[in-house]
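Removed from the display is one protein chain of the complex; every other protein chain stays in position.
Order as written gives the chain letters A, B and C; numbering starts at 1 within each chain.
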């Protein structure tokens, strides 16, 4: 298991007139969560793209438990529960400063060769970094 | 069953550097789909808000099947399969001009009193409009 | 002079907690305005990209006169006042259904070769379409 947390401050432009974060903007938070999780491993999503790999999202399952509000400092905890192969799944939990769980999501991505568009397995450069967490 | 279709042209600002619609922006498309579906019933989401009802999203389950591209004219088909009560669920299917299914999602919302924040049942004004489709 | 109008319905996700369209989202409206203006000429921005031309924005000057609100049906009027050469400037006026002017902007783009990144003149395919309006 590999887990990583990062913080995000809610922007005004991410709220809607209900006064909460617009439901579609959580996708940006998942993205920051997984990007920073990967960076903490010593490799970046940008490195993977530079190696010719893109990672399209194939599935999102999201539960909105409580509203995130403007200027909230959110904690995004991103967990990989199993070694990725043809897909990689990130479990995301978002809490506010009062430690209330506001949101849970499961986000699955695949790996593709940017040129051919063909699906590939997890790049070895990422596997290598994850190996220590899945002994 | 109640079903309604509407069209959306993909904006440049909705793409990302992969060259496809950013995965978080589909939420905007679901929104347009359900708003136009409700409008076609003879009531608007805005009317409901003016009556003091807000409709937060509580669950999204989305499958990304194929990429939507810049300037694609997408068809958003929004279906309500059962009479809403404490929740309302919209099934969304997104196809492109070649009639390829690009995306499927299930989006569930609840109803809340805007002032109290308390969850309520589906407002009678909406029930009335849906009744003919669930005989 | 070349002028074209198109309509846009304000999305919920485009509002912020002030209850109005977030100031950054007008850029999406300018984009739709100029893209539809160009399409009405018989060529598309996508065609230009397929010809290897990209059009980065270099300048925006925007005046926010009145608030656009959720579900407003906005009229975006896009005008080209002079024949483009190294730059193309679009003047945008946004009005609501009550014909109130809500917003005015001047948006200037340049043309670049997508491969080299070098700035180029207006592509002949676009010049040809605009010629009749600048006799």
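In the analysis below, a residue touches a chain if its C-beta (ideal position, glycine included) is under 8 Å from a C-beta of that chain, and two chains touch if they have at least 3 such contacts.
Fair warning: this is a prediction, and the values are worked out from it, not measured in the lab.
J.: For the chain that does not appear here, which of the shown chains does it touch in the whole complex?
T.: In the entire complex, chains touched by the missing one are A, B, C.
J.: Out of C:7, C:61, C:82 or C:128, which is the one that touches the chain we can't see?
T.: C:61
J.: Spell out the interface residues on chain C facing the chain that's missing from view.
T.: 18, 20, 22-28, 31, 54, 56-64, 67
J.: For chain A, which positions touch the chain that isn't shown here?
T.: 9, 11-13, 27-28, 31-32, 35, 44-46, 49, 70-71
J.: Tell me which stretches of chain B touch the chain missing from the display.
T.: 12-13, 15-20, 22, 24-25, 70
Please note the rule applied: only the chains that are shown with their structure count from here on.
J.: Quick one: point me to the chain whose Cα centre is farthest from that of chain B.
T.: Farthest chain from chain B, going by C-alpha centroids: C.
J.: What's the distance between the Cα centroids of chain A and chain C, rounded to whole Å?
T.: One centre to the other, that is 33 Å.
J.: Which chain B residues sit where two or more other chains touch them?
T.: Residues 27-28, 31 of chain B touch two or more partner chains.
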